[in-house]
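Removed from the display is one protein chain of the complex; every other protein chain stays in position.
Which chain is which? They are A and B, in the order written, and residues in each are numbered from 1.
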Amino acid sequence: MTALLAIEGLYKQFGGLTAVSDVMFSVEEGEIVALLGPNGSGKTTVLNMISGALVPTAGHIRLAGAEIAGLAPHRIAHRGVARTFQLVRILPSLTVRENVVAALAFRQNGLWGTDAERQADALLEEVGLIGRGGEKADDLTYIDQKRMELARALAAEPRLLLLDEWLSGLNPTELRVGIDLILSLRQRGMTILLVEHIMEAVRALCTRAVVMNAGAIIADGPTVAVLAEPDVVRAYLGEADA
Amino acid sequence: MFRTVLAVLFFVGALAALAWVPTQFGAYGVGLLLGLTGYVTLASAWALFSGPTRYVSLATVAFFGIGAYTVAVLSETLPYPVILLVAAAIGLCVALVVGLATLRLAGVYFVIFTFGLAELVRQLVTWYEVNVTGTLGRYIFLPISGEQIYWQLLALAAVTIGIGWAIGRSRIGLALKVIGDDEVVAAHAGINIARVKLTLFAVSATIITLVGAIQAPRWTYVEPSIVFNQTISFLTLIMALLGGANRLWGPLLGAIPLFLLFEWLSANFPNHYSIILGLLFIAIVFVMPQGVLAMVEKLWKRPARSVPENVPVGKEVVQ
Partner (left out) sequence: MPTTVLISGLVLGGTYALIAMGLTLQYGISRIMNLAYGETIILFAFGAFLLFSVVGINPLLGLIFILPVAFALGYGIYGIMMQPLVRRSVKTGNLEVDSILATFGLLFVIQGVMLVFFGSNYTSYNYMNVGVNVLGTTIAANRLLAFALAVLIGGALYLALAHTRWGTRVRAVAVAPNSAPLVGIDVNKTARFAFALGTMLAASGGVMISMYQTFTASMGVVFTMKALVVVIMGGLGNLMGALVAGLLLGLVETFVATYIDPGLTLAATYLIFLSVLLWRPSGLFGKAAR
């Protein structure tokens, strides 16, 4: 069986700077994989290349066997990749419901009209925003904006969900809620690749971890084993508990 | 639902009344109405694209002129409805070329390109007329009265505003709002941004071309420097901005007072016309960047609200 996501020989250069160098890993259907590494190690750059926000300098990104490297973001979205952003990105002038409808309307076989609104409300309920659809997205608190962003990503019915530090910036109670939310997604069999600094969450959620440092992969394996590797500890020294 | 029906009925009634109006006026009145309706259509069509995307198109007169010149060239060879179709098709093709070349890039490229487009088309037409046909300037003898032109423009204005209304409730309308808020989110939600923009620009440009084509018989004599006059782009822009380019009725509300003002200015201050226009325009950009309607709304709301609008909510702190 081919992996859902297979990355091979991936490079990204910004001018003279090599941000990502010969990255190779894969994510199997139904897995939750963590992409770890200190700040500036190239995690978000990899995520951006998968979602199409950046075009790789070289290399392959295959989704269920089909090449998606270098496609425009909307095409990659149509192939079944959805994401959240490191700094939450809401559509401030729209309502919460419209934020979700936006993703429903433009996905492959999109929804529109009352169907879309009903589906949007169902998704909002799922992420814990029951009855909040009519509020302006701009008025939500930070955690609620993150919830809404997750609902918007789920609305695309993704085969692969990319979460970029979705749990960061939350207080301990909110963090618990957030972890439970992602766990519930795992139970539905969703495949998730997440970039995260909060090790507690990584241990709770991910069966496997891929660690990057200075643009290259330095470890790949079961989470517990990977986090104990000396290389990884060294890379993280000073921010292990970040 | 009931309200929609009521609105449509009102719209149709107003149209019928407007269609009847010129029978009560002399030639001057009809001319005035006709010019006004032309600008209402131009401003509304301009706002269809430039309002939601915030891409400032300065090419209005390029398309307007293409429409007018097509009629001038073909008026003796083809039946009138066919000429209109040909004009619309040419306008559409030019819009697609311009859009495909620039709309994928940053907005400033589009502005620059459209800014020079009228001058380019004008020089090309002049070159063609001088070198190929050997005449600069053409006469249009079409048996079309002022009232008939007015009715055509009125219909086109209604269609334009109707398109604006339909877009507001359609998927493309939502796509535009999303793009306006955040292009990155839009692309990741599966919106083909370039295609949405291109579609809208093409629709808007085709309508503008038709306005030029429909108005052409008014002139009887046409030459490039008349139909490719930058002032038309300028007036369209300022009308749409005054009324508010993001609102369905904004351009219409901006066009009526400004058109009358321009008529008065050009009659009374023919020499200082463009200076006054320029200053007026700068004032509008400064005082009401969102247009009159937004301004009125803000003033309307102010007494009702006791809490000031711009209280920081601590969002920056969290991010």
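For the reader, a short list of remarks on this structure follows.
The criterion applied here is as follows: a contact is a pair of C-beta atoms (placed from the backbone, for glycine too) under 8 Å apart; a residue touches a chain by one contact, two chains touch by 3 or more.
Quick caveat: nothing in here was measured; it's all calculated off a predicted structure.
Checked against the full complex, the candidates B:Leu84, B:Ile163, B:Leu241 or B:Ala255 give a single residue touching the omitted chain, namely B:Leu241. The chain not shown here is touched by just one of B:Thr4, B:Gln123 or B:Ser145, and that residue is B:Gln123.
From the options B:Ala166, B:Ile226 or B:Ile275, the residue with contact to the chain not on display is B:Ile275.
Contact with the chain that does not appear here is found for just one residue of B:Ala27, B:Val82 or B:Ile112, B:Ile112. Residues 54, 56, 58, 101-102, 105, 107-109, 111-113, 115-116, 119-120, 123-124, 126-127, 130-131, 230-231, 234, 237, 241, 271-282, 285-286, 289 of subunit B touch the missing chain (whole complex, contact as defined above).
The rule is short, and it goes like this: only the chains that are shown with their structure count from here on.
Subunit A and subunit B have centres, each the mean of its CA atoms, that are 42 Å apart. Per the touch definition, subunit B reaches subunit A in the complex via residues 171, 174-175, 177-178, 180-182, 184-193, 315, 318-319. Residues 51-53, 72-74, 77-78, 82-83, 85, 87-94, 98, 101-103, 105-108, 110, 112, 142, 152, 156, 169 of subunit A are the ones touching subunit B in the complex.
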